[in-house]
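Before any comments, here is the structure.
Partial view: only certain chains, each at its native spot in the assembly.
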Amino acid sequence: VTSLAEDLQERLTASPFHASMGLEVVQAERGTVVLAFRALPEHLNLQGLVHGGVLATLADTAMGLAVRTSVEPGHRHVTIQLGMQYVRPASPGPIRALGRVIRTGSQIAHADAEITDDALRVLARAQGTYSVARDRTN
Amino acid sequence: VTSLAEDLQERLTASPFHASMGLEVVQAERGTVVLAFRALPEHLNLQGLVHGGVLATLADTAMGLAVRTSVEPGHRHVTIQLGMQYVRPASPGPIRALGRVIRTGSQIAHADAEITDDALRVLARAQGTYSVARDRTN
């Protein structure tokens, strides 16, 4: 028996992009997923801060996995919109992303995410909108 | 004498994150920057499509560089908000991002971006909002 978190971790590991980022699923229940990430030198911009695109990736991934836990089997989701607020500069070190489903309908799922540092300060916040559809390949 | 595009390219190359992505400045004038990018296997998600976080990075970088060409010397800009619309699935291959300044004020710059594939189809569109401030380190 594998847990929901293990299922999602396997999924992440199978994705080249996520595997290269080293994302770890540290918690998962229906509608909520927490990811851990450690910023490496290749994730930093000229000022030595974590690039906003990396934080957008974290947020979208956490929300997407949370949506995945809330849709029926045999359905897939696609990001159609992502809104990021960058609240504080993100220094290298451990970072967490909490993705949360607001509502999953028959066609659309709304989610949000909060990205925090080790001291639980908010680094960024996100809104995500997802299209949900029956997986034609299933 | 180096061109504006060469200046921006040097800046990108000096950033670990951008260097690892292989972004190329193909055009730059005051307020407008075009980036070229080739999606590699590590940029793809499970479905073999370019991850939305990669497209967010492209858009934010193109807009940020466009803002940089429009602020006075000795000023820096920071992304405070990014809104992405994902319009079509992005397949591996050449991708371009056109970043454009809408208006640069004394404190705030607004920009937008359009990401297209080789056939000039729109893959994603972006809104970016930037805080502009005198660089304290200058």
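Going by the order they are written in, the chains are A and B; count residues from 1 in each one.
Heads up, the rule we're going with is that a contact is a pair of C-beta atoms (placed from the backbone, for glycine too) under 8 Å apart; a residue touches a chain by one contact, two chains touch by 3 or more.
It should be emphasised that the depicted structure is a prediction, and the values quoted were computed from it without experimental measurement.
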item: Number of copies constituting the complete assembly, 2 shown; value: 4
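In this section, only the chains that are shown with their structure count from here on.
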item: Rigid-body rotation angle, subunit B and subunit A, from Cα fit (steps of 5°); value: 180
item: Between subunit B and subunit A, distance of the C-alpha-averaged centres to the nearest whole Å; value: 22
item: Residues of subunit A that touch subunit B when the two form their complex; value: 11, 14-18, 20, 41-46, 51-54, 56-58, 60-61, 78-86, 89
